[in-house]
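Only one protein chain is missing; all other protein chains are in place.
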Amino acid sequence: MAVDLNKENNDVEVLQKNNILVTTLEKIWDWGRSWSFWPLNYGCNCCPIEMLAASAARFDIARYGYEVFRASPRQADLIIVAGPVTLKMKPILERVWAQMPEPKWVLAMGNCATSGGPFKDGYSILPGCDTVVPVDVYVPGCPPRPEALFHGLLELKKKVASGQYTHRR
Amino acid sequence: MSSQQAVIEDISNTWGNQIEVLEDEFFAGVKVPLQILPELFRKIRDEHGFNYLANLTAVDHQDRFELVYHIYSIPDNRKLMVKADVDHDAPSAPSAVSIWPTADWQEREVFDLMGIRFEGHPNLKRILLPDEFEGHPLRKDFQMKG
Partner (left out) sequence: MLQTEQLTINIGPQHPSAHGGLHVEAVLDGEVVVDAIPHVGYVHRSVEKIAESRTYAQFVPYTARLDYLGTHLPVIGYVQAVEKLAGIEVPERAEYIRVIMGELSRIASHQLFIGSLAIDLGATTGLLYCMRDRERIMDMFEMTSGQRLLAAYMRIGGIAEDLPPEFLPAVRSFVRDIPKMIKEYQGLLYGNEIFQARLKGIGKLSAQDAIAYGVTGPNLRACGVSYDIRKAEPYGIYDRFDFEIPVGSNGDAWDRLMVRNEEIIQSGRIIEQALDQLPEGEIRAKVPRVFKPEKGKSVYHRIEGAKGELGYYIVSDGGEKPYRLHVRAPSFVNLMALPLVSRGGLVQDIIVNIATLDPVLGEADR
C-alpha cells in the first residue's frame, strides 16, 4: 500500500494504522530531538551577531539545550539561516543543506532570510532563503532580538515534538 | 595650504592646458586626460610623497564614465583628488596597481560593477558578484529585476 508521506495532516494516523511500534518510537525520538537541536555555525551579516549574543552568557541558549553549535554540516541538524542569501552564497547554502543528514530543520532568522529584507530590490539578493531550502520557522526582525530567536526556537521545538515538520522522509 | 598649492602648480606646469584645476570647496583636485594618469601618479608618488591611495571609484554620467581617485600623503598630511573621463562605449583605463598595490581590488570592483576595463591589471576578474553574472549593475542603464 502506497503511503504519501508528504501529506501533512494525516500521515501520523496513516502510520499509526500500519505500525504502532515505529510511530511510538518516532514520537519519543521527536521529543528527544526537540530538546537538543545542534545548530550549524552558519551566518553572514548582522543577524549572526545577535545569534552570538544569544549564545553568550546573558541570554544563554544553553538553558534550552541548543548550545552545541557544530562547525561541520554533517554533525548538525538545525541550520539557522541568519542573514541574506546572495547569488554567490546560494550554491554554498545548497551544498551545506545537502550535506546535513536527516532529519533536519531550517529556521530563517531575520528579515533578509525571510523575504530579502531591506535589500529586496537589489540585484544580488534572493527574496528569502525559502527559495533554496524548506523553512520551518520564520523569525522576523532586523535583527531579531535574542529573545525573539528563542521564541522561534521554542516554536520549532513544539513543531518537532508534535511530529509536524516541513522536511520529513 | 601653500604646499598643497605647490603640488597643483607643479602638475599644471608639467602638463600645461591638459590639466583642469577643479573648483571644489572640500577637496583640491585636478581633472586630467586619461592617458597621462600613470605618469601623473608616478610623479605625485615619487616627487610629492603621495603614498596612500584611499579611494578609487567611478561614476556613470550616461554619456561618459568618470574615474575618481582620492590620494593622500601620509607623511605631509596632504590630499589630492584626480578625475578622468572614460569613453562610455568602450570603457578602458590604465591600471594604477603598479604604482599603488591597493588599487588591485578597488579596480576589480569598478570593473565588476561598472564594466571599466583596466589595462595592465594582473587579475581583472569579478570580485563581488559571481563570475557568471551578466551585466554591470551600477551602470545607469542596468535594469534591476526585482
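So that you can tell them apart, the chains are marked A and B in the order they are listed, and the count of residues begins at 1 in each.
The criterion applied here is as follows: contacts are C-beta pairs under 8 Å (C-beta built on N, C-alpha and C of every residue); 3 or more make two chains touch, one makes a residue touch a chain.
Note that the coordinates shown come from a computational prediction; the quantities given were computed from them, not determined experimentally.
*Asks:* Which is it among A:25, A:68 or A:142 that touches the chain not included here?
*Replies:* Of these options, the touching residue for the absent chain is A:142.
*Asks:* Spell out, residue by residue, where the missing chain touches chain A.
*Replies:* The missing chain touches chain A at positions 40-46, 48-50, 52-53, 56-58, 69, 71, 73, 83-84, 86-89, 92, 96, 112, 118-119, 121-125, 142-143, 145.
*Asks:* Please give every residue of chain B in contact with the chain that is not shown.
*Replies:* Contact residues on chain B toward the absent chain are 24, 26-27, 51-55, 57, 59-60, 68, 70, 74, 77, 79, 81, 100-102, 104-106, 109, 113, 126-130, 137-138, 142, 144.
Simple rule for what comes next: only the chains that are shown with their structure count from here on.
*Asks:* Provide the C-alpha centroid distance between chain A and chain B, rounded to the nearest whole angstrom.
*Replies:* That gives a centre separation of 46 Å.
*Asks:* Please give the residue numbers of chain B that touch chain A in the complex, ascending.
*Replies:* Per the touch definition, chain B meets chain A at residues 128-130, 133, 137, 142, 144-146.
*Asks:* Touching chain B in the complex: which residues of chain A?
*Replies:* Residues 87-88, 120-124 of chain A touch chain B in their complex.
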